[in-house]
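Note that this complex is displayed minus one protein chain, with the remaining chains in position.
Here is chain A:
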Amino acid sequence: MGQELKVIVFKLGSEEYGIDVDKVETIERILPITRVPKTYAFVKGVVNLRGVVIPVIDLRGRFGLPETEPTDQTRIIIVNVEDMQVGFIVDSANDVIDLDTDVIDTPPEVVGGIKAKYLDGVARISDDRLLIMLNLSEVLNKSEIIQLEGIEA
């Protein structure tokens, strides 16, 4: 019997992803976003969260997935990772589930179009449901982003 993990479940397209609930501060409906020029393309800008200015990332753009327009279901998940507050724009965030860490497997090279290094693992919740666990430190890793930008330029 492994550890029990509580995760927030959100969707990008048809795939489901999980984030450790301890790292999540709040989930907000889409807020007015102020664009910030001359920064990463997937950074949509900054929002005002009760007096604090927080940068917002479109996770679709971060993972190279096709970007879409916000809908009524769109949410911003505010996380705190390594003393950084960042908002993730996701298609929806509907679920909180308890997860046994034993069911989390090492991810294959690519899952749902996302490279393995951004993942902590994959978890089969039921016969027809697969949860992709995100590695938030890697998602927010800036030095890699700089390298990517360098390559593209």
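Things worth noting here:
Heads up, the rule we're going with is that a residue touches a chain if its C-beta (ideal position, glycine included) is under 8 Å from a C-beta of that chain, and two chains touch if they have at least 3 such contacts; residues count from 1.
Methods note: contacts and distances are computed from a predicted model.
The listed choices are "Carbohydrate ABC transporter permease", "2Fe-2S iron-sulfur cluster binding domain-containing protein", "Chemotaxis protein CheA" or "nitric oxide dioxygenase"; the UniProt protein name belonging to the chain that is not shown reads "Chemotaxis protein CheA".
Contact with the chain that does not appear here is found for just one residue of A:V21, A:V52, A:V96 or A:V110, A:V52.
Along chain A, the points of touch with the absent chain fall at residues 32, 34-39, 43, 45-48, 51-55, 83-86, 140, 142.
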